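One protein chain is absent from this view; the other protein chains keep their places.
Right, chain A next:
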Amino acid sequence: MALQSLDIQARSATTTAVPGVRETLDVAKLIDISKCIGCKACQVACMQWNDLQGEIGHNHGDYQNPRDLNDTTWTLMRFYEVEPEPDRLEWLIRKDGCMHCADPGCLAACPAPGAIVRYSNGIVDFHQEHCIGCGYCITGCPFDIPRLSKKDEKAYKCTLCSDRVAVGLAPACVKTCPTGAITFGGKDEMIRHAETRVADLRERGFVKAGLYDPPGVGGTHVMYVLQHADRPELYGLPKDPTISPLVELWKGAAKPLAIATMALVGLASLFHYVTKGPNAVSREIEKETEHEEEEQA
């Protein structure tokens, strides 16, 4: 989503400083799964605000529709029927979408300058006009969120309604949620709000209730209140998400190391020539060959 009026704090494939003087509020969206009724109003609001119209899919016999996130589905209600304890069925419904990591794997992996940015308020946004369609963001993401469009070969995901937030509005999904399961505000404020919710849930018997704000990715700007925070896998969430060490290597140490190695080999060749001179055919052999030629003639 381009045409923003937010300060950029980090920019893909950019090695120099980005404008960083102004300090703005860290924002966050808090999704309280214990309050969610699975109505999908957020999914509809997202499509409506962002002018997204997916293809009509098929009914697979459950409520989850479409089956997965895609280029026109930036948020998706995922339905899980689980038994956290034997004979105790729970229907867990999680609004899936970009987590807006403080340390975004997509941004680290992106090779196109400015195609992925992180604003100073914490929102991670894709600027599709700079996107080259390589899909490295998918490779970098610990949450399996970005999707390449078959239509235009650009990557898409939730923008946290950066356009709305820029003008002081809450994201469309927050605005529409009928039960107040999704709230939006300063990150500190959202953490405080989560704490009251967690305390309430614990009182009601969910002793393992807690906040999902994984530190492995520097914390996220979309957080969940989970009834079973000790088992995020029940909700299809990774337990300890981090940027994969392979991606860290590929986009970290490998880059300067590669440049140094190539430069070293290039310079060594140059200075070898400068110090040793060309390896030319010796006069002796040249004469010997000429001599043979004369003999044969």
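Throughout what follows, a residue touches a chain if its C-beta (ideal position, glycine included) is under 8 Å from a C-beta of that chain, and two chains touch if they have at least 3 such contacts; residues count from 1.
Keep this in mind: contacts and distances are computed from a predicted model.
Not every chain of the complex appears here, and the one that does not is recorded in UniProt as "Formate dehydrogenase subunit gamma", selected from "ATP/GTP-binding protein", "ABC-type quaternary amine transporter", "Formate dehydrogenase subunit gamma" or "Acetyl-CoA C-acetyltransferase". The residue touching the chain not shown here, chosen from A:Met47, A:Ala112 or A:Ile191, is A:Ala112. Contact residues of chain A toward the unshown chain are 13-15, 111-113, 130-136, 138-139, 144, 148, 153, 244, 246-247, 249-250, 254-255, 258-259, 261-262, 265-266, 269, 272-273, 276-282, 285-286, 288-289, 292-293.
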